[in-house]
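The other protein chains are all here in position, but one chain of the complex has been omitted.
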Amino acid sequence: MSAPLLSVENLRIELATRGGMVPVVDDLSLWLNPGETLSIVGESGSGKSMTALAVMGLLPRIGRVAAGRIMFEGQDMIQMEDAALRRIRGNQIGMIFQEPMTSLNPVYTVGEQIAEVLRHHQKQGAAEAWANAVDLLDAVRIPNAKGRAATYPHEMSGGQRQRVMIAMALACRPKILIADEPTTALDVTVQAEIFDLMRELATETQTATILITHDMGVVAEMADRVVVMLKGEKVEDGTVTDLINRPQNDYTKSLIASVPHLTPETRDESEVTAQVDQPLLSVRDLTVQFAVKKRWGKREMFTAVNGISFDVERGKTLAIVGESGSGKTTAALAVARLVAAQAGHVTLDSTDMLTLEGEALRQARANVQVIFQDPYSSLNPRLRAGAIVREPMDNLGNLPAAQRDARVAELFEQVGLHPEQMNLFPHQFSGGQRQRISIARALSTNPSLIICDEAVSALDVIIQAQILDLLRDLQRDLNLTYLFISHDLGVVQQMCDHVAVMYMGDIVEYGTRNAVFAAPQKAYTRNLLAAVPSVESARESV
Amino acid sequence: MSEQTHLKARSPFAEAFEMFRRNHAAVAGLVILLAIIGVAVLGPVLYPGNPFDMVWAPFTPPGTEGYLLGTDYLGRDLLSLLIHGARVSLTVGLAAAFVTVTIGITIGALAGFYRGWVEEVLMRLTEFFQVLPTLLFSMVIVALFGASLLMITIAIGLVSWPAVARITRAEFLRIRELEYVTAARAGGVRNGGLMFRVILPNALPPIIVQAALMVGSAILFEAGLSFLGLTDPNVASWGQIIGSNRQYILDASYTVTVPGIAIFVTVLAISLVGDGLNDALNPKLRER
Partner (left out) sequence: MGFLVVLAQRTLYGLLLLLAVLVLNFTMINLAPGDVVDTIAADMGGASAELVAQIRAEYGLDQPVIVQLGNYVWRVFQFDLGQSYFYNRPVTEMIFERLPATLLLVFSAQIFALVVGILLGVFAAQRPNGILSHIVTLFALFGYAAPVFWTGILLLIAFSLKIPLFPVAGMRDVTVEGFFPQALSVAHHLVLPMLTLGSIFIALYSRLCRASMLEVLGSDYVRTAKAKGLSPRDVTMKHALKNALPPVVTLAGLQFSAVISGAVLVETVFSWPGLGQLALTSILARDTPTILGILFFSALVVIVGNLLTDLMLRLIDPRVRGKA
């Protein structure tokens, strides 16, 4: 085997905090061979991104490399002069980042941003660089590359922007491409396309890739070797096949276990029937439109939800699944009257929700509560946790004031928090704990329907599993009914009894869980399922 | 974050106070400001007499026995003028800032919360007021309706509120989209409650900072008006001392420099406090 292209030796990175220098990466060693794909996998805070930034010499101002070497072509990049390092960056080593929406400069055209790299490193003239930039855009499969080169980033979708980033990173045919969670902000079908592109280009240009991700499924599909990181340290490494099939470390095992395998083991669905006479929630022809302001003040309507119908049985879970912009969240919020619907009928517990007005509507809110996505913005930072859970009881329902605090304490225990934590403020809780507060708040008025709007999407996989367990336990104990909104098919598969797949405002497929996952009828659903990365590709056939 | 270990509640305001306390410049500003307020409140008691009385020969230089800061062109005691002037400056400054913030929050909150035609009308109104040159407009108000302190206060408030309204609206627009506001609505909170109990407390930090700066601007504003002679001629005011002694800067520059320093120090102290509040209340900085 040839010598490694890049090797990281005993790397230690520290960040300056109020409490002094804190290590975020410690004693990390790894190497990258020419042409291979190495994956660094771990959850948020594992130090995987910091490692990548250290290789590029791009650590934030508060960070520094405290020990170790980063060897590239016989030179230690940490000791290197800034000017020498700049000749490597963007030239020998290219990098793409997690947020395509913010990683491109908004005030320059995409063509200019790619051409700039070529002018800078390869001293190409303006016309030559521009022509090459157009070719690169074509290579990353931007349609009409010649025309699109002159557009600005805000005129492109997230997936297209990430393609531009790839074109920029590969412009000088670097030896190494570092991709830091390149698809985390993208829809799953777009992710699959980006990965196809990366694979193809890397093979074509013989570029070695460091792929940073939190998803073992992505590792299994993309990487040759893998390094697992936890809290700044390497816990395990090896070839992907070895690691997936024979993980040694418990943490690695739990990461592998968290990857959904959508080939369904058929679950007993005897209780799940196709139609019920009296569903708890019945939605018919629900339509939601938004006014989009156009030039000359004329208003144009955008249809977010296009006349959809579905039912939810009492004590069961219906998942609405779809990619961003499919209208799934809008539909759910319209059911709760938190977004105005233009047409249709929503019957909840034999109440016609859409015709309620004023005080009657306010009182009806007690019957449908929402658990939101972002644990950091769904709790009022000025209120104590207890007051947050108590707020709906103060406004709705008929529990006497004297009993409300006792009820809050009871709810805290139910969701796995300590009643003494009632006095704390939201910023004193972790993300998972905040989501538990959200759940307690949703339970406080004993609603017959709970809407979970991407309730676990912002959480790391292990915390995610705990919250999903909690939701399932509560459903069993309290006979709750969930309308479960998610983009994550793995999560949906674990949670739901029925599934509705939404695409651009319409329900394209609707049925029981087994029916949809095992035998999808529509091409869109099949694509969606196929796009989810799984560890199966790396499994050895037994 | 450690799990379940610390159970001591730390409110966001308590943390902000802690941050403020550690900011030496801001604490220094606060101390100076309190001292000036003390002088304004107690001064006339400690240093009685009418500051407009001619007490000694004109242009007596500072340091003369009994007249620490000397006398002006009419032989009036400069120290006495300054002490009485502190009252006017601070009262007008605080009252005008209060008027500014009241109008600004009301208009900004209504525009940001209700959107639609309410927002359209109110923002056009705000833009209209921003087109009028502030000092000229308040000069006209004062000239037409009389140069009483009340009128000066109202004039300053009337021309200064658009900045507060813009900030309030921007904060309301941002916060109303956050999930906890939707959660509160789902929890049965009425519109009034959403506006004043849920959104407003969270919108306050930048408004408080702006309000602090408004006190400073109002003091500068009042000084400018009285420098031009558009003030109540029967009350002593810092700007007025500078304005009336302006012709004599060659003979007695201290009659201009000293009251200027008074204004400068007061406004500086206020902006130090404002900066301290900004750092303390800005959550972005806290996370670093």
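When the chains are written out, they are named A and B in that same order, and each has its own residue count from 1.
Here, contacts are C-beta pairs under 8 Å (C-beta built on N, C-alpha and C of every residue); 3 or more make two chains touch, one makes a residue touch a chain.
Values in this document were obtained by computation on a predicted structure and should not be read as measured data.
Enquirer: Tell me which of B:33, B:97, B:267 or B:281 is the one touching the absent chain.
Expert: Answering carefully, the residue with contact to the hidden chain is B:267.
Enquirer: Please identify which residue in A:117, A:348, A:411 or A:440 touches the non-displayed chain.
Expert: A:117
Enquirer: Of A:30, A:165, A:220 or A:459, which one is in contact with the hidden chain?
Expert: The missing chain is touched by A:165.
Enquirer: Out of B:134, B:153 or B:182, which residue would touch the omitted chain in the full complex?
Expert: B:134
Enquirer: Footprint of the hidden chain on subunit A, which residues?
Expert: Listed in rising order, the touching residues are 56, 58, 60, 86-91, 94-95, 97, 99, 102-108, 116-117, 120-121, 152, 154, 165, 168-169, 295-297.
Enquirer: Could you please point out the subunit B residues that touch the chain left off the display?
Expert: Given the touch definition above, subunit B has residues 127-128, 130-137, 139-141, 143-146, 163, 216, 220, 223-224, 227-230, 239, 242-243, 246, 249-250, 253, 256-257, 260, 263-265, 267-268, 271-272, 275 touching the missing chain.
Methods note: only the chains that are shown with their structure count from here on.
Enquirer: Hey, which residues of subunit B end up touching subunit A in the complex?
Expert: Those in contact with subunit A are residues 1, 3-4, 6-7, 9-12, 178-180, 182-190, 193, 198, 201-202, 288.
Enquirer: Can you tell me which positions in subunit A touch subunit B when the two form their complex?
Expert: 62, 333, 336, 338, 362-363, 365-366, 368-370, 372-374, 377-382, 384, 391-392, 395-396, 418, 420-421, 423-425, 427-430, 433, 438, 441, 445
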